[in-house]
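A single protein chain has been removed from this complex, and every other one stays in its place.
For subunit A:
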Amino acid sequence: MGCFHSKISRHSTPGYEEPTVLAAETAFTVSEVEALYELFKKISSSIIDDGLIHKEEFQLAIFKNQNRRNLFADRIFDLFDFKHNGVIEFGEFVRSLSIFHPNAPLADKIAFAFRLYDLRQTGYIEREELKEMVLALLNESDLVLSDDLVEMIVDKTFDEADKKSDGKIDQDEWKEFVSKNPSLLKNMTLPYLKDITLAFPSFVISSEVEDLEVQAHANTR
């Protein structure tokens, strides 16, 4: 694997963005973006080696099973794929993961979680959507709760969150609800992202970034 060869293949991949650009616009440093590129390469070549993460490759990475369908994994995939072209490109990958960085703004995490749960992207989390998600979780965990009990759980949550009592949770109601129940956002932070350079040290060899640029970015952190 010569440096020259990988320079060509990297830049010709659609959606590839320079580490320096991504570092400037996300919570990651240049080195961290380079390390993420190693991770991205691994995931995006697992089934189809085209520098893009397909749904099956995403499912394979999360569940170690490319065929496992899951409502929540679908939602995450759709949110990561903000260009909506059915694949996750490197730029999308880094920008989306940035929201999960411990240093990312809380407002971004709150907004991302809201969009995640807004299954039909209406701008609101409707009661039916919440019930659908609870049922999906119970189903995937092989748990059985009576419909009455599920209704009760959904009702109680909705009563607490839907202050305007209009049958749906809007972004403001969500923000208030989350401020009272901060544990709801725990999935929105991956502490591991702070140590990403340790997990993928091989980025050093394939790094294309000049020393001065690395230092410049390190100094701004």
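Criterion: a residue touches a chain if its C-beta (ideal position, glycine included) is under 8 Å from a C-beta of that chain, and two chains touch if they have at least 3 such contacts; residues count from 1.
Rule of thumb we're sticking to: contacts and distances are computed from a predicted model.
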item: Identity of the absent chain, which is to be given by its UniProt protein name, from "Response regulatory domain-containing protein", "Calcium and integrin binding 1", "Prefoldin subunit 3" or "non-specific serine/threonine protein kinase"; value: "non-specific serine/threonine protein kinase"
item: Residue touching the undisplayed chain, where the options are A:12, A:141 or A:165; value: A:141
item: Interface with the unshown chain - residue positions in subunit A; value: 39, 43, 61-65, 68, 70-73, 76, 97, 100, 117, 130, 133-134, 136-138, 140-143, 145, 149, 152-154, 156-158, 160, 181, 183-184, 186-187, 190, 192, 196, 199, 204-205, 207, 211, 214-215
